[in-house]
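What follows is a single structure, and I will ask about it in a moment.
All protein chains of the complex are present and in place, except for one that has been dropped.
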């Protein structure tokens, strides 16, 4: 059983983040809230999201799982105006999820979750830890876009840098520790990542959100941030590209 | 003979409505105003429009007919800013229509109207009569768009509903009589219509316009509304899709 009310902006924020990685998703639900773990089809990135009951205007649920097609939820979001409350209710008998926005009712079949296994999220300890607002990451991505398919993240004790190197051109964005939320890096670390994955995720994060970047040498990067006014959290892991020279 | 001045917004409103159905149109003109009757090439929908002389800033005409290409009038409208007055004048000697917008003069050949016969508009008496603002119809259409090619209109004594049913999903928008301008339906009536025709017309209606919907069981729907600040009127008939099960 699951019935909840949520602000359309909050639901939109969640969906934007998840849909950078996958189209269909399994939410695990209990009385405390919803959670999901997902990996993209190419196994390059992984997301863990937790949304507490307080992120909702109202939330009543027993333990259950629902599989949903995110594109369908996006069509519901298009029917809502800013400030609208969206009601979601599981219709267990018919295997449906029912959305209500004002005087509109939208029913959709749930996606079969039997083939969706929970990915195992590796426990990583990464030596550098940087707190940076998403807008700065977004600016670094825009600078990189015309130059290369990869972006390097580098941190040392004084600054955090996004950079990329093409055949004839290069671009970099360097942020001094003064302009970071925090910076912990005992030695210099650097890893290279696929720009498209990094860009898709970072552009889906609201620009004023502080993102915690955990980084090491030729290791995955972990991006941790909160959403839904602090009532939800995301951990995103992206595999590095190891250059073989 | 025909010479008139009209606000660009008013002309744009007329053209938007008519061009949902046809590209070339014959206006019948006399000293009282202009009118047109047209049916779309597939004979699914029909429109009757009357625009009184008062819809114009100035209007002088003898009985005449002019055939115009609506796409060309749209190019003239793009040259006008909000608040501009557009002058239209028939050049009978050369078979042209001359538009003036500020210091721009735009001359266009008239379309030959000899092959354009006036469609016969059927007189229909439909049992349900609903007054609803266009914005609600537009909202119902948006909800239907991803689900089906058809939209059902249903009325009973208590509410008016737009709904559609797909293979796995459904959507509906229900409006209680309290939120309608008026509702007269002695018994429940329902007909199914092609979504594209219905959508094209309804989206061309200014969102705050009250549309009078006349409905019956498996019968055409008649949409009646005014335009040009009440100085013009439209009657639109759309054939139903009869389901053969």
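The chains carry the letters A and B, assigned in the order they are written, with residues numbered from 1 in each.
We adopt the following convention: a residue touches a chain if its C-beta (ideal position, glycine included) is under 8 Å from a C-beta of that chain, and two chains touch if they have at least 3 such contacts.
Quick caveat, the model's predicted, so the values are computed rather than measured.
Peer 1: Could you tell which one of A:175, A:192, A:205 or A:227 touches the chain left off the display?
Peer 2: Within the whole complex, the residue contacting the unshown chain is A:175.
Peer 1: Give the residue, chosen from B:105, B:157, B:187 or B:207, that touches the chain omitted from the document.
Peer 2: Considering all chains, including the one not shown, the answer is B:105.
Peer 1: Over the whole complex, note the residues of subunit B touching the chain we left out.
Peer 2: Its contact residues with the unshown chain are 72, 75, 78-79, 102-109.
Peer 1: Quickly run down the residues of subunit A that touch the omitted chain.
Peer 2: Against the left-out chain, subunit A lists 139-140, 142-143, 145-146, 168-175, 179.
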